[in-house]
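Not every chain is included here, but those present sit where they belong.
All chains are identified by letter, namely A, B and C, in their written order; residue positions are counted from 1 within each chain.
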Amino acid sequence: MTDSTFHHGEAATAQAPIVEMRNIEKHFGNIIALAGVSFDVRPGECHCLLGDNGAGKSTFIKTMSGVHKPTKGEILFEGTPMKFDTPRDAMEAGIATVFQDLAMIPLMSVARNFFMGREPTKGRGLFKRFDVDRANEITMTEMRKMGINLRGPDQAVGTLSGGERQTVAIARAVHFGAKVLILDEPTSALGVRQTSNVLATIDKVRNQGIGVVFISHNVRHALAVGDRFTVLNRGKTLGTATRGEISPEELQDLMAGGQEMAQLEGSLGGTV
Amino acid sequence: QDIVVVAHGQANDPFWSVVKNGVEEAGKDTGVNVDYRSPETFDMVAMAQLIDAAVNQEPDGLVVSIPDADALGPSIERAVAAGIPVISINSGSDVSNELGALLHVGQDERDAGVAAGEKLAEMGGTNAICVNQEVGNVSLDLRCEGFAEGFGGTVTVLPTSNDPTEIQSKVAAALSSDEGIDTIMALGAGTAGEPSVAAAKASGRDIKVATFDLSASFLQSVVDGDAAFAIDQQQFLQGYLAVDFLALNAKYGLMPGGNVPSGPNLITADKAAQVIDLSSKGIR
Amino acid sequence: MNASDGALEDERVKAESFLSRLMRRPELGAIAGVILVVIFFAITADGSMFTLSGFMNFMSPASQLGILAIGAAMLMIGGEFDLSIGSMVAFAGLFFAICAVNWGLPLVVTIPLTFVFAACVGAVNGTIVIRSGLPSFIVTLAFLFILRGLSLVGLKWATGGSTQLRGVREATEGDILTPFFSGDAFPGLFARLAEMGLVETFGNGAPKVPGIPVEILWFVVIAALATYVLLRTPAGNWIFAAGGDTNAASNSGVPVARVKVSLFMLTAACAALVAIITVIDAGSTDARRGFQKEFEAIIAAVIGGCLLTGGYGSAIGAFFGAIIFGMVVIGLTYTNFDQDWFQVFLGAMLLIAVLFNNAIRKRVTGER
């Protein structure tokens, strides 16, 4: 299972990383969420961030996208040290993120959420205004591409189903493009069709030279699109492996933090 | 020497700001420290607490207004018991003596209302509205009550907020819904009196407008003939005299033998012109 | 299974009447309330309430409240409160009067200066809220007291002891900007209409309604502008987002701090506008101007469908909310009810109006 119809030859290990994080620590009051994690993403690769629940994956990518300020450690963006004060800064530098909590406003419509912070406009000067029709149209099209047929672009996000909502967040991040695309468990609530679309999208995006950070608990999804795999455990990294160096079973073991699992192997064909 | 004044009207109330100016001037003239205090709203419970606070500081004299003898009585009695000389001002002439105050400076709100009512009735009024910008404030309610008694004719209380625009609209509404109204009694010159004059003018009818207290603009209307008169309690005296008496009392043990009536004083067109200037300085 | 036909003929969507599609909009909910209140007064009030002069009479305070309410509504949609707008009316009014009367500046200088000044205070409010992370309720409450107190101190300083500063009318008379901020617009038109008998007149032939009070025009223009901004500009989207979920909005790249501070400045500017209009109109200012207006503005916004928790509401809703409130307050004096009952009726009318428009909306849109 180490080969896939997807994989585009060698991982781009030669190229310089777009984002490099060095020895990131993050404390919340007395809680230590990250105890020194290093990580990098290169153009055109999909770097999977794996690990047990509560290992610190989301916290880590949030420091990468400007939501949290690291307590200690350094962030290099294209080789130069960077400090993102707000997520907007990170976004402008070229980091697009799908957060685990999706960062959507329940009371607002799908189209408005889709373009939140980056509204398309028409007209000029004083008459520059939000181009609602284009926003609606793009939203519907992008959602359909991901396999979701919305009833209309003005439905409030709060009334969407879990998977529909997640798809909005993914479609949004992909639509606006970036140098780095961070996806925090993007497929968790998706149906099988939507999942395969998202995995295909990751592959497509990667081929355009964008670096992808992909967080997942599904070993099979990770192996399907990942070039490198970094495993976190209790706020520390257990190391990075490149594709082919590691078997699904080994990876699953690492993701479980080395602890024993309930006896299911038989029924689930090796990986959960 | 310290003299504390606890009154039920706030420092930003046009009427009471004049009292406060009197207090301060007396303080300057006699060389005593004066302190004017009032609750944030018309609140008898809070006012009693302020009197208690003042008593704790054991001043050389205490000036209080007494709009509610029941609520303030115990605190005033406590002050008297503690040996602090007390003078009451403005309201409470009837109970002042009973509670142990040395004397009362001022004039009852009710009596002022009666005087105004009688005067307006004399001028031919039969159907009046009483514009009350703070319903439930007992001292204002008393003005309306007194007015109704003195006026004799039909009196409707028009409750409003403190907002001049709203007062003007409400007075206009009242005027247009009852063609018979010929008299307006406002309970404050700046807040209620001036908008009432404007509404009366806009109605195009001949309406007598009178007000309690003074404001320069209202007095100007009196001069111009748009308004009938304003009732002046000369409240500056209430603040000034009370402090003066207490200062003298503290220095030489002097105290007049009886209550001092400070009003009422109706300011009509002939007197208005000379008062305008003093009013815009906060003395009348 | 014709999913690809698009949303137009989706079997998962019921046909919906035009009415219910209309009622779904938050701004239109309040219309039901307006209609109810009009019906109520049409029955109980003196006929003069719904003449042209009666209309102008209740619209004038409603407009002044409404200008504040629209500012408050936008801020509430953005997730914050400003309790200092009432005090701001007094304070900006004082500032304006001092400039015009004591310093004798012309309106072209005074008015922009007043707006800038108010916006600065708003910016201070906003910056403290954003920086400290404290609820805006408590921060602007402090400014409610501070500005009210400073107005008193400033007034006494400016007048030498009185709590009323007068002479504004004299100072502003004849200025080219005065007609834009006070009095009635289109007096010529109304005089002509009166001649033609289309507008009621007094005995002497002067029209009963000399024109449209300018505050009504400002009110309508501001409501239209605010609606445009909220619904048709990126800034509007940001306001809804900032109020809906600050974290999510900021994570999606909305400059939340900037949006909120701007809203505080806008609200303060609305207060300054009301201050300018009322001060020129009254010709004077005093320490109690705008007392409790913050409260009434929030009431109007909530009647108009704004959520206190932010992220939902509309400027048109606030528009109608202010009209409902203004109409009830003034309208009750046209009725024969004993005025002692005023507050009881005011409360009851408000409650009935919001209950009614809530019930209608649920009914029409078929919510549970």
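Keep this in mind: a contact is a pair of C-beta atoms (placed from the backbone, for glycine too) under 8 Å apart; a residue touches a chain by one contact, two chains touch by 3 or more.
Not measured: the values here are computed from a predicted model.
Each chain type appears once in the view; in the entire file the copy numbers are A x2, B x1, C x2.
One rule holds in what follows: only the chains that are shown with their structure count from here on.
The chains in contact with subunit A as well as with subunit C do not exist; no chain meets both.
Farthest from subunit C in terms of Cα centroid separation is A. At the centre of the protein atoms shown, by the Cα-centroid criterion, sits C. Mean C-alpha position of subunit A lies 44 Å from that of subunit C. If each chain is reduced to the centroid of its CA atoms, subunit A and subunit B end up 71 Å from each other.
Annotation for subunit B: no residues touch 2 or more other chains. Residue ranges of subunit C in contact with subunit A, taken from their complex: 3-4, 6-7, 10, 12-13, 228, 231-234, 236-238, 240-241, 244-245, 247-255, 311-312. Chain contact summary for the complex, subunit B toward subunit C: residues 11-14, 17, 21, 135, 156-159, 161-166, 169-170, 172-174, 176-178, 190-191, 194-195, 204, 215-217, 279-283. Subunit C contributes residues 45-46, 48-49, 53-54, 57-58, 60-61, 64, 148, 151-152, 156, 159-164, 166, 202-204, 206, 208, 278, 281-284, 286-293, 329-331, 333-335, 339-340, 342-343 to its touches with subunit B in the complex.
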